[in-house]
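Before anything else, here's the structure in question.
All protein chains of the complex are present and in place, except for one that has been dropped.
Showing subunit A:
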Amino acid sequence: MHLHRFEKIWLMLGAGGLALFIVLLCVNAFAMGMAPPSNMEMIDPAKVTETPPFDKPGLKQVGEKEYDAYMTAFAFGFSPTKMEVPAGSTVNFHVTSPDVIHGFQIPGTNVNFMVMPGHINSATYTFDKPGEYLIICNEYCGAGHQVMATTIIVK
């Protein structure tokens, strides 16, 4: 099939750029460990409130400046509502839902994932700067979706 010479150049540049971009994405995801949240753990959504550690949502210190945050997202709020960590702390969020699908996002950070009933999703973030970080639900979950938020305070 005939292709115009300029078109060949145009497509080669495009395809080359694309290939480079895909390679960068792979390096980023697999060599540098920045793959998107893809946790495979499961949980019975009807029994979230009686399954440890989600029966007592909250922060657990696991290292000198490292915490596990076990949280539930439900219509229309998050539990726990009060969390405080010192500046420089790394927090591993583990979140599940007892009802519908929710979102978990901390604006200004790369923490952004889906919370699905039956699954536990997770992401890690190091809070270097002090402040009160907003945590919001970013997946429509019902009439009170717009008020579903909490904060994490970094001192």
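We adopt the following convention: contacts are C-beta pairs under 8 Å (C-beta built on N, C-alpha and C of every residue); 3 or more make two chains touch, one makes a residue touch a chain; residues count from 1.
Definition applied: contacts and distances are computed from a predicted model.
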"Dihydroorotate dehydrogenase B (NAD(+)), electron transfer subunit", "B(O/a)3-type cytochrome-c oxidase subunit 1", "Thiolase" or "TROVE domain-containing protein" - which is the UniProt name of the missing chain: "B(O/a)3-type cytochrome-c oxidase subunit 1"
Touch residues of subunit A, complete complex, unshown partner: 1-4, 6-7, 10-11, 14-15, 18, 21-22, 25-26, 28-30, 34-46, 75-76, 99-101, 103, 105-108, 110-114, 116-122, 132, 134, 136-147, 149, 151
